[in-house]
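Below you'll find the structure, written out as structure tokens, and then a few comments.
One protein chain is absent from this view; the other protein chains keep their places.
Labels run A and B following the written order; every chain starts at residue 1.
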Amino acid sequence: MIVRRGVKFLDDRLGSSAFIKAALHKVFPDHWSFMLGEICLYAFIVLLLTGSYLAFFFNDSSAPVVYHGPYASLDGRSVPASFASVMNISFSTHLGLLIRQMHHWGALVFAGAIIFHMMRIFFTGAFRKPREMNWTIGVTLLLLAMGEGFCGYSLPGDLLSGAGIRIAYSVAESIPLVGTWLAFFFFGGKFPTDVTTQRLFILHVWILPLALAGLIALHLGMIWRQHHTQFRGPKATEQNVVGSSLWPRYTIKSLALFSATIGVLALLGGFFTINPIYVYGPFDGWTVASPAQPDWYVAWLDGALRIGPALALHLWGHTVPPAFWSGILMPLVLFTGLFAWPEIERAITGDNREHNLDDMPYDKPWRLGLGVAVLTFGTVIGFAGSDDIQAKLFHIDVEVLMYVYRFLSVLAPLIFGLIAVGIGYELRARFESAAGREHIRRATIRRNTQGGYDEERKAEPT
Amino acid sequence: MKSARPNQHNGMAAVRRRGLRGALAAVVALLLLGQAGSVARAEDATHWLTPSRPAIGPGLLFETGIPAQDESPVFRDQAQLLREGNDLYGTHCASCHGVSALGTRGAPSLQSSGGAVVDFYLSTGRMPLADKAAVSPNPAYPIAADMMLGTQAYHTLPLFDARQSAAIDAYVTSRAAQSIPIPIVNLDSTKLQRGRLLYEDNCEACHGAAAEGATAGRQWTALPLDRATPTQLGEAVRIGPGVMPRFTSRQLSDDDVDAIATYVRFLATNSQSYGGTVMGYLGPISEGAVGAFIGVGFLFWVIYFTGTRADGRRFNEID
Partner (left out) sequence: MSYAKKELVVAALLTATIVCAVAFAYVYATSADTQLAAALLTVAFGGLAAALVVWEHELMPRKVTIEDRGSLPSGADKNDAASDEFLRGADETVGRRWWLVRVFAGALGTLGIAVLFPLRSLAPTFANISDLTHTSWRRGSRLVRADGTLVRADDLDVNSVVTVFPEGHVGPQYANDMANDATVLVRVPAAELHLPPERVGWAPQGLLAFSKVCTHAGCPVGLYRAAARQLFCPCHQSTFDVLTGGNRIFGPAARGLPQLPIRIDPDGTIAALSDYPEPIGPGYWERA
């Protein structure tokens, strides 16, 4: 009764009944890998909720105050006001520490889920026409998520994140021609400034979340309009979607995932310490504790800074310092490649058709190999970012590890990429012959002047 | 004829009434429980929202039985002690440190190493070196009088007891022109804040924010400090073993050393695990591993259960 009254209420005012019927009947594929993106979405929602709560208690000023609170070893110490507010959240607010840790774990899970989701899209070719724009939005979301995380963990004004801000400043400075100007502009002067925390705060709670939410809405809107892709299956074709309808089944599964995400973040938030700023202590600008690492989704950049060449270019009285190669150039090349990938693949395959059926990863072995190579590269330089911890744990010289990682950062992607290509070809041959689908090889046969036949082969996917 | 009105004990209206009553009951119960809980604790009597956890302070400084006051025994029979020291030195030390503690190619002279140096190296088990084959000093670095550069020594079980240690010390001191006395380190919980500040300014760059240790490059490790007694902490500060810098009493007074030792012992006995396991204070890397693999991994498991596999079947559907 209530449902009927509600539908009539809306329809009288919005003419919405046709839309509601279509919406509730919308079909989503059932395969588990299609829910990876939803993990990102729900992690984002948890971040919004916990973040809003924290923002009420956070003080974005870096002016010095005296901390007084139950945490004895810092009692009476002069700390930035932002630090003191996070200490109060952690120790003077009921369950403040739990919510704060859930928020930070949410960021790590958000970034991780984006990477895994991106892997699914990439390896199955779901970025192909008509979904190139969504791929662009997705890569942008990854960048925004990393930036948002960096701003977030830099807000408390603790020693570790302060070192991270210093490094970010130096990397910005390293850009030729405009580096110093950019650094002065964004940070408000010579490092350290009094306005950095304030600016990071506005970025973190307003500008970046707005961009993230807007792009996520666009991302979902496009999926709604274009429908999901789907894997090949007995009933699946390029013209339909096979799976569960939004109501009731997909809603229930999605709610389950939402609930599970909150549950997992609660588990992490209560049982695994993250970012113990009370151990690191407040930022002061002239000390840093060893070891010093950023959050994992930025660790690849830190690793690149460690193993990058100690090469400074001196051009006509100007300097391009070593931080530029690892901190700006390499990420620029990487992300340009990521953004341009749909175009690159289109140029390689010459394939401009609409694709609604997903490849299996082995269907394009070269794409599999390239993706594995890039992931391997990211993993290697990510591990390089903690080479000093490995040096301590395994009693290896950190200098030796640096050279090892330099070597691996080139060799490992090559090796693992080639292995992946080989495995891809093998799997493709096996699965396709098993499915009765041969990889069609079109051959053009021409009569030649000698009276024989010339055969020109060209491989084409089915 | 059945009435068109829903039965007053069933139907939507009744469900709503029951639901409202139930919710009200739950809220009332909550409030009562909350009050009951707070009344049970005297210090909470003023306001039920006052944090009731005790202050996170040095309540457990002395729990591991490490005495706040240094209790090293004093041995009065100097002549006998010297004879014992002579024997012990000849047996364990002379092969590397040479006759009369003058040093050899393999090990530095101990000429000004009596007192704190001998006590530190012996009581932390750094000496005698377990790995004698590692005694080959790096010719790039000159061997200074009171340190060993060729290898990183670790804090292990000492070979000598207090008496033997004192004996060797007596022997070495008898040969020494100058020595650093064994510091007397007293833990004092009122110095916790100052100790933390001094630790941050002087120690955490190498030893880590939680004294968990870190690499110092090459073969050296700034060790975790949880195994060191207050005396050993003071000795290390004064002598600068290995590649560690040395802090004179003009730089860090005895009071300062007491404060630092207090903070280090506090860290050793109070795991800062208010938010859960600290994972060895390894920092963002361990957090990343847990978040990306355990966190996302767990959710992988969830979506695997809710979704289907490639062949369209669910996890529990067999062919």
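The criterion applied here is as follows: a contact is a pair of C-beta atoms (placed from the backbone, for glycine too) under 8 Å apart; a residue touches a chain by one contact, two chains touch by 3 or more.
Please read these numbers as outputs of a predicted model, since none were measured by experiment.
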Option touching the unshown chain, where A:I2, A:A18, A:A310 or A:I445 are the choices: A:A310
Given A:G51, A:G179, A:P276 or A:G417, the one touching the chain that is not displayed: A:G179
Sole residue of A:P70, A:G270 or A:P331 that reaches the chain not shown, by the stated touch rule: A:G270
Hidden partner interface residues of chain B, rising order: 26, 30, 33-34, 37-38, 48-49, 51-53, 141-142, 144, 147, 149, 201, 204-206, 214, 216-218, 220, 222, 240, 242-248, 250-251, 274-276, 302, 305-306, 312, 314, 316
Residues of chain A in contact with the chain not shown: 25-27, 30, 64, 78, 94-95, 97-98, 130, 163, 166-167, 169-171, 173-181, 183-186, 188-194, 226-227, 235, 238-245, 248-249, 252-253, 255-260, 262-264, 266-267, 269-271, 284-292, 302, 305-312, 314, 317-323, 326-327, 354, 356, 387-388, 398-399, 402
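Following the convention adopted for this analysis, only the chains that are shown with their structure count from here on.
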Separation of chain A from chain B, taking each centre as the mean of its C-alpha atoms, in whole Å: 35
Of chain B, residues touching chain A in the complex: 12, 49, 51, 53-58, 192-193, 195-197, 200-201, 204-210, 213-215, 217-219, 221-222, 263, 266, 272-279, 281-285, 287-296, 298-300, 302-304, 306-312
Sites on chain A touched by chain B in the complex: 1, 30-36, 38-39, 70-77, 90-94, 97-98, 101, 105, 108-109, 111-113, 115-116, 159-160, 231, 233-234, 253, 256-257, 260-261, 264-265, 268-276, 278-281, 284, 287-291, 293-297, 299, 360, 385-386, 388-389, 391-392, 395, 397-399
